[in-house]
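What you see is part of a larger complex, with each chain still in position.
To keep things simple, chains are lettered A and B as they appear, and every chain counts its residues starting from 1.
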Amino acid sequence: MANSKFEYVRHFELSNTTHLLPNTYIIIRIDGRSFHRFSTLHSFTKPNDPRALSLMNAAAVAVFHDLGGEVVSIAYGVSDEFSFVLRKECNLFDRREAKLVSTVVSIFTAYYVSLWPTYFPSDPLKRPLPTFDGRAVCYPTIQNVRDYLSWRQADCHINNLYNTTFWALIQQGGMTAQEAEKELMGTLSKDKNEILWSRFGVNYNNEEEMFRKGSVVYRNYGAVPESSVDDKAEEKEDGPGQISSATEASSQPAVSPAEAQKGKSRSQQKREAKKLAKAEVVIEHVDIIKDTFWDKRPWILHWTLGRQNEYAGTEQ
Amino acid sequence: MANSKFEYVRHFELSNTTHLLPNTYIIIRIDGRSFHRFSTLHSFTKPNDPRALSLMNAAAVAVFHDLGGEVVSIAYGVSDEFSFVLRKECNLFDRREAKLVSTVVSIFTAYYVSLWPTYFPSDPLKRPLPTFDGRAVCYPTIQNVRDYLSWRQADCHINNLYNTTFWALIQQGGMTAQEAEKELMGTLSKDKNEILWSRFGVNYNNEEEMFRKGSVVYRNYGAVPESSVDDKAEEKEDGPGQISSATEASSQPAVSPAEAQKGKSRSQQKREAKKLAKAEVVIEHVDIIKDTFWDKRPWILHWTLGRQNEYAGTEQ
């Protein structure tokens, strides 16, 4: 074949084919490229533009749908970034890193561009078009995944409190950006809360949940009885400017979600997997640092979805 | 800081941060995901849809523009794939693989979706939207890069000759897909040429260049005298179904392009780089297997663009 003398170049591919470690959670985080410039180009509302955030969320939901029911367990978005947590038994593309990352980025980009007119009907997209980069990182345990998500949500809180105060100083306080920056230098969370309240009558805790908590996207299996968990309590604990600790006691059931899952038969797991794959993808703006969210939704990180995890080993 | 107890998760990133080997050419190849289904969904003309190919080319040109003048040297596209050759001195994102691949894929996707109505004005995009995956591979020498591109163009030829004959058997010969497949089993290039000519009066060599050669995208510096190269000769040699050999003699100048480049002063190189960065990005459908194309355009692979290649070492 005429082509054969060139085909040796395929050998070079071997040296750049990373397979992500099996039996670990893959988190793919995407970030908007030069979104500071992009948000100016399209006059995004500061500090937060609900249209832009909703568009991010819609693109994230599209990733769930495009990849199918067994790939993404949960996603968390804030500002121009979104993190997608893939199930640890995910074997899509044989876990090849470049394929996984580029596919998620491409789906997200395609829907962001395509859905733009829905969220910005009177503002056609200008060039350079919005684009995203991405990367994948593996996390071996549920605790690591939860700490990753807690890190992002704590970051959301810290940045949003800063930005809310910064823009209040400018928009309502008449400061320049330099003056506002100087004013906030060295302040703590309580100082910023105080500035907002005393100068502008703003109770930070009444700001929109989407701005303060970011966006949590997942399939709402909805089969877990909610009676034992007190949502109100969750809300009350979360005072202004306070990131609640992950170590505080939560009312653990006598049997852990993982253990409950283990006791299930394969066919029971398969039924659940099917139901879960069809479950509605929902967007919520809630605390995911504390245990409450997770205890109520054990399918997100604990369920193995019926399909055997071929890398998990023999069940004991 | 409240966030600090979670930040340890950043350490996990270290284990998945591939930096591509410096002083090598990076080739990023993107491929349409499930484009067989997508082309059916939008009723692409078979075997080739000029609108779809032109849209691919337009998206590739956008990658050149978005990344700026010093990143991509040349790109080659065929069907639903495109390969981007990055300069070997490219240091974008510190050569981090995931960032490079995801960025190229994201730009390509954004423009493909955004430009769709220009090429398919009466056919709005349907879901699932068109998306692409990508990967990066390093090649250490110009010869490796040329062999890579020759491999893709030879593949283009082989596939297009097959597809052209296959669809002629169906569209003009009235065969089913199964019958056409069986008819072509085991045939050589000359057999397919013969089928096209004797049964359908088609001279494969008269098919559109874009279908037979694919699309070559590069910045047209246009400063190299063309007098010594005979384009006509190039065309004539390229008989039907024949992939011309890369080993045949080409009229080499006494001084190689690389040597000519080496003799240049730094400031001369800088002037050239500036001019090149502004040069028009062109799309051509020409042979890139033989030397002629490259001898005429030494800036594509030989020039180092004024900016010192910090990884090339001391010049001898």
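Heads up, the rule we're going with is that a residue touches a chain if its C-beta (ideal position, glycine included) is under 8 Å from a C-beta of that chain, and two chains touch if they have at least 3 such contacts.
Note that this is a predicted model, so its numbers are computed, not measured.
Shown are 2 identical chains; the number of copies across the whole complex in this structure file is 4.
Criterion: only the chains that are shown with their structure count from here on.
Of all residues in subunit B, those touching subunit A in their complex are 1-3, 5-10, 12-13, 15-18, 20, 30, 33, 62, 66, 93, 96-99, 101-103, 105-107, 109-114, 125, 128-139, 144, 147-148, 150-151, 154-155, 157-158, 189, 243, 246.
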